[in-house]
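One structure coming up, written as structure tokens, with questions to follow.
With one protein chain held back, the other chains of the complex are shown just where they sit.
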Amino acid sequence: MFTEELRAFRRLGFRHVLLQVLNFASVIASGLMIWKGLGLITNTESPIVVVLSGSMEPAFYRGDLLFLTNPASERYHTGDITVYKIPGADIPIVHRVLETHDVSKTVKIPGLDTKQPGDQLLLTKGDNNYVDDIELYQGLDWLEKKHIVGKVRGHRSHLVNIRQIPTLRRLRHDRDERLPSVKIRITRYPRPIGVNTARIIVAVLTRPRPPSYLVSSSV
Amino acid sequence: MHSIFSRINNISAFLSSCTMALLACVALSSFLFTADPKGTLSISPVKVFPSKTNRYPRRIQEMGFVNFNISADLTPLFHWNTKQLFLYLEAEYQNAQGVNNTVVIWDRIVRRPEDAVINFVGKNKYAFREISSSFKKVPSSYYSLKYNVMPHVGVLTYGEAARTIEPVDFVWEEHV
């Protein structure tokens, strides 16, 4: 297999190898551009996330894709599904808002610093959990805007779609190669006991390139 | 297209584009279904008891106990792209410090249209607490039954199925 590839490279010369490298780099760069561009439009660090655990079942199963937005003027309501990240915890969690407390004038709330009008205090809960998330907040009593990564706007069930299994990528001269879906795993996290957190990873999804027409059979 | 591998590759690439288009069409088709079913909701005056919380054992925290009655037929919300309904009963009130509160006190997941005819009599599932730990200065609260339609693919939509027109009062019982 490799002798064939090597022979092809030798015949094509150094410039073709460079072209392949450039092609590969442009595929990766376009994926990143789509990702970052989406992030800018939706104002969230990860506009598309993958559900990693079962705490929102039967709404979201492992492997479902969620589309997030987080405009600066966003208000959260009960029933909204938010993705939040507690300082100190590595993995964002996707859970539903159970309580909202909108501050309309400057007020001192027990256990918190003074809150300004417009501030919002939130409590969340996973659909599949029996209790609210207060134990997951690592000492915080309420979630606030700064902890929220985004609100779930759209959803794609993993059951409906035939998952694109990335095939062996072949750096051939024909441009039929497809970019496998790139998964950037943020980190692994030990499972908190008793509470099922929906851990998520970021997935960059890029559409496959259109196949080139009539590829010659000789490289 | 000259070899078996390249044909499979080509088909899978075009199939994924077609599937994307199909999923987009399915997601868009959800907007054609604009059912807005209504039900009824009745709440008896909310009893308040002082209690203690696990988190702050020394702080007295008042808890509201809500007895309610729901009847609604939500079957029109089910169409080909409905995965499930998330139904929730919410209390809304403003406290003395000017904080507007919404608290979910009960919820239910409806997965089949057969289960979407709701006739439920019961009490709150989740603790109904005030952020300042007392309902003393809260005059009354409103309640509404809301739903979240969760699609297989597409946009999550929200709606309201019922609402209390009159405010519901809090009632303090003597704690023995």
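Going in written order, the chains are labelled A and B, and every chain counts its residues from 1.
Keep in mind that, in the parts below, contacts are C-beta pairs under 8 Å (C-beta built on N, C-alpha and C of every residue); 3 or more make two chains touch, one makes a residue touch a chain.
Methods note: contacts and distances are computed from a predicted model.
Asks: UniProt names the one chain left off this complex as which of "LALA0S03e05556g1_1", "Signal peptidase complex subunit 1", "Metaxin" or "Phosphatidylinositol glycan anchor biosynthesis class U protein"?
Replies: "Signal peptidase complex subunit 1"
Asks: Out of B:H2, B:K38, B:K52 or B:K137, which is the one that touches the chain we can't see?
Replies: The missing chain is touched by B:H2.
Asks: Which is it among B:S29, B:N67, B:S133 or B:T157 that touches the chain not included here?
Replies: Only one of B:S29, B:N67, B:S133 or B:T157 touches the chain omitted from view, namely B:S29.
Asks: Which of these, B:N81, B:N148 or B:T164, touches the one chain of the complex that we don't see?
Replies: Answer from the full complex: B:N81 touches the omitted chain.
Asks: Would you write out the residues of chain B that touch the absent chain, in ascending order?
Replies: 1-2, 4, 7-8, 10-11, 14-15, 18-19, 21-22, 25-26, 29, 79-81, 152
The definition used in the following text is that only the chains that are shown with their structure count from here on.
Asks: What residues of chain A sit close enough to touch chain B in their complex?
Replies: Of all residues in chain A, those touching chain B are 58-59, 77-79, 81, 96-105, 107, 109-111, 121, 125, 127, 132, 134, 141, 152-157, 159-162, 164, 167, 174, 176-178, 207-211, 214-217.
Asks: Given the complex with chain A, which residues does chain B contribute to the contact?
Replies: 1-3, 6, 9-10, 12-17, 19-20, 23, 26-27, 55-56, 59, 83-84, 86, 88, 90, 94, 97-104, 107, 109, 111, 126, 131-133, 146, 148, 150-156, 158
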